[in-house]
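Notes for the one structure printed next.
The complex appears here minus one protein chain, its other protein chains still in place.
For chain A:
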């Protein structure tokens, strides 16, 4: 599976490979990578926002719940955005400022899911001397079910 074995945490390293605002073509698909979501990754994300619901941590509780097993919190797409894209993706450009997002949720992501992403820039514009890109994204599980879909705006570094 084409998946980075070690996540590069130095976002400067491949900075010269990433598209700048001028090169981003609205409508063009972004390169994405399938990603196996682990229980450990879910729980690390949960800890970073103080999520402690037993649906994410307690297998017996989750199994007896309507969800029938452990799930990830809906906001797990925050992690998936980076785990499903390669190091040269422009979302990683240092200085990229998030200007707001909207997400719709269908089925929960679960530990063990192989997650895929379909993503692209949808639009770009200039407002008050700032360079904006609108991105849209849909995450799927290995059965082809939509997990969530979302749209966001980033202000590109100049």
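Following the convention adopted for this analysis, a contact is a pair of C-beta atoms (placed from the backbone, for glycine too) under 8 Å apart; a residue touches a chain by one contact, two chains touch by 3 or more; residues count from 1.
Everything below uses one rule, namely that contacts and distances are computed from a predicted model.
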| item | value |
| --- | --- |
| Listed names "Phosphate acetyltransferase", "Peptide/nickel transport system permease protein", "Protein-methionine-sulfoxide reductase catalytic subunit MsrP" or "Modulator protein RsbR", matching UniProt entry of the absent chain | "Phosphate acetyltransferase" |
| Chain A, residues in touch with the chain not shown (by the definition above) | 7, 9-12, 44-51, 53, 55, 66, 73-75, 78-79, 81-83, 92, 94-105, 129-130, 155, 157-158 |
